[in-house]
Structures are given as C-alpha cells and as structure tokens.
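Note that one protein chain is taken out, while the other chains of the complex remain in position.
And then subunit A:
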Amino acid sequence: MSTLNDTSAVTAVQVAHLPVSTASTASTASTASTASTVSFRPARPSAEALAALRGHRWYERPRWRRLCALTAVGVLLAVMTGEQGSGADLLFSLRTTFTGTALWAWIAAAVALWAIAEFGAVPRRAVASGARAAAAPLARIRPALDSSPRLRVALVVAGLAAAVLLPLLFDRSTNQVLVDWVGIYVLLALGLNVVIGWAGLLDLGFVAFFAIGSYSTAFWSGQLPVKPPFELNPFLSIPVAMVTCLLAGILLGAPTLRLRGDYLAIVTLGFHEIIYLIAKNAESVTGGSLGVFGIPHFSVDLGPLQYRWGLDPLDYLWLLIGLITVLVLLFRKLVRSKIGRTWEAIREDEVAAAAHGVDTVKYKLMAFAIGASTSGVAGAVYASKVGFINPENFPLLYSVLVLAYVIFGGMGSIPGVLLGAALLAYLPHGLKDVVDQKDRFMYLGALLVVMMIYRPQGLLPARRRRRTVRTREAS
C-alpha cells in the first residue's frame, strides 16, 4: 500500500514541474490549445499522497480517518436504534447495544460503505451516473413550473383535490392526526412565514398567539371561570380570536419591534413564557393547569343552512383546508404587492428603506399582526375541535417546532412552507409504528440536522432566495 502511494506522489511532483516547459512549446503551436489548458492546471497530488509525503502515520491519513468516522457513525446509529434505557438499570441500554448483534451489523454496513467509497470507483461511478440520470427529470420540473402558469395551476388543483379526497381513504385515527397536528400546524407555519420569511423577524414565541386564540375561543363560549358578557356562536369566535391576536401582536410589537434580530427573539421568548405562565397560574381566569373543558364544536345555523361539526375529524380537516386555501390566496396577493416588496427592502437594508420614506416599524408591526391573527384562526379551530385545552398544549417546544417547519420547507415560499410543515408535522406520527415511541422526535431532530447541512435553503426555496443562493455559489 505504502509503496503504491509513494510512486503516485513522485509522479505528482514530477507533473508539477512540467507546466513551464509545455507552456513554452504550446505558445508557439496554435493548435495546442487543449494541451496548454491542461498544462496550466498543474496536477495536484492526492490528499493520500500528500499525507504520505508529510510522514503522517497510517491512521492519520484521510482514508483511514474516514473509516474511523464512519465506524463511529455506525456505533452511534446502533445506540440510537437499540433498546430503550430504563430507570431501574441505568446501563441496560448500552449493555444490550454493545452485546447484541445489531451493533456488528451497523459496523459492517459502515465498513462496507467505506470500502465502496474508497476502492469501488467503477461501481460507484456507475451508481452515481445512474442516480443522476434518474434525477434528471426532477431538475426539469422546477423550470417547467416556473415557465408555465397553466402547469402550476394544474398542480395546485391536483394537490388540493388530493388533500380533500385522500383522507376519505384513511382511518379515523390518521385523520385525527391530520387535523390536530398537521392541519393546525400548517396554518401556524403559514402565519409564522409572514413574520420570519417575509419580514425577517425572528419570533421564538409564536405559539403564544396560538394560545391566546384558543383561550379567547374558550372565553367567548363561556367555559372559562370568567364569563363573557354574552356567548358567541363558536363560528364567530374565529374572527374574534383573530382580532384578539391581532391586538396582542400589536401590543407586543409596538414597543419591541425597534429591536433587531437576536434581541427581538429574546423578547418573543419572554412573551411566550408570560402567556404560558398566565394560562397555568391565573386559575381564577384561565382555569389553571387543569385547563378548560367543554368548548363547543362549530355549528352553522342560518335558516335552511344548518350544519354541526361533530366528532368526525374529516369535517374539521375540510374546514382547515378551506381556511388554508383562502389564506394562501390572500397572502400571495400581499407578498406580490408593495407590502411584500417593502418587507424585502427592509430585510435587505433597513436604513436605506427608512431614508426612502418607509415607516419600517409600521411594516414590521403589520407582519407581526398578520402572523398573530393567522395563529388566532388556528387557535380557534383547535379549541373547538379538541374541546378541552390546558397550558400543556402550548409549550415553548411547539414554537420552536413551527419555526423548524418554516425553515425546513423554505422560508418565504408558500408551497415550501405548506409541504415542509405537512411532512415534518406528520413525521413523528408516521414513525409511531416503525420506531420506539420515545425515539420519534430524535429522528425529527436528525432529519433537521442533515437537512440544514445539505440543503439549508429548504425543500422548496422562495424564488428570490434561490436567486441569491445561486449567485453566491457562482461568485
């Protein structure tokens, strides 16, 4: 092995001396253009050969370090997928992992992967080119969609039809998950996208507005310890929750939106904690940690038109799809108007925007209020659907999750956020039968880590951000 490395290093060094002589001959010959381009790029010795020249020991060389790293990943995966720990026997999990056969299977897989990557150049290239050929049509989808509006509309209609009709085939518990976790959180992600994706404000306490929307619905249905002046039809609680959250957003935003970046994030974090603790501790107002029970379902009672949303999750799913569709249409109009352009301008350069007559605080407040009222809608639907709420429905973790959905899907892109939120929100529930119950969120975390390393712009990045990324790569 080492002799082979040494010879390759020597040839590499010799090649590095070559260019001077070849260049001088090539300059006289007009036909030798290819030769000159080759000679001007001196062949660099491989990393392996360099390490040999520097006298590194075998385990310090890149190839063997890669083997060590892959083996470590194999062991890590074995621990991840192995037995659950138990409180009675602290080392139980590790002991079973390191005495079981699964560990050796993982290590063998890691070594095999390494061997293919290092020595199987021919099969690797075949696989890579095959994969590229298979993925080629995928790369053509986006330009085709960009150029043809009709294709876009067709795709949206097909997606909508699938979202409406497919749940008919699913069983009830799947549909429950689709409403309680997917639908509601897609709505929340859509709202947070306005705040973080378009206006560029880092809001870490977004679920606080969700809680305000839920509790306001509970209040107006008369189920809180404090009674409303009159009870509202649950359906009317949607606009009321919207307005309540809008006001809460303005109240929080007006004094704090002068802050930038990290400072605003901390303020929103604090706001979330305040709302959470009020819900938990102000027992005479919010019912405390026991929560609120008996929030009525939605119902329509307009003469001939009568309908009652019942226990069947499908009704709520369709209601959510309707709400999401309406909001997407409105937001699309908004982001393509002067308001969307101004948000973008503020994100690019706040000082220049203000110098050109833009009231930056007003526009940030607007984004904050629009995002908050969207989560008010989600809160109202959630409270009516589930019927009972308590502070544990609104922990800080969920704020962070909604943020992760938005970034995963692609900040600022409506289709990206819809898809990203739907996939990620469903993932822990889809994994329920596949992996151990307690491990579900670990896989969500691993997916986010891998995604941020290899595709930080998100699943379907916004058009403008894609342009930015592309120019950065080009320069």
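As a working rule, contacts are C-beta pairs under 8 Å (C-beta built on N, C-alpha and C of every residue); 3 or more make two chains touch, one makes a residue touch a chain; residues count from 1.
Please note the rule applied: contacts and distances are computed from a predicted model.
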item: Record-based protein name (UniProt) of the chain missing from this complex, from "MASE1 protein", "Molybdenum cofactor biosynthesis protein MoaE", "ABC transporter ATP-binding protein" or "Succinate dehydrogenase iron-sulfur subunit"; value: "ABC transporter ATP-binding protein"
item: Among A:44, A:65, A:308 or A:356, the residue in touch with the chain that has been omitted; value: A:356
item: Omitted-chain contact residue, chosen from A:330, A:397 or A:446; value: A:330
item: Sole residue of A:348, A:392 or A:436 that reaches the chain not shown, by the stated touch rule; value: A:348
item: Touching residues on subunit A - with respect to the absent chain; value: 330-331, 333-334, 337-339, 341-342, 344-345, 348-349, 351-360, 366, 370, 464-465, 467-468, 471
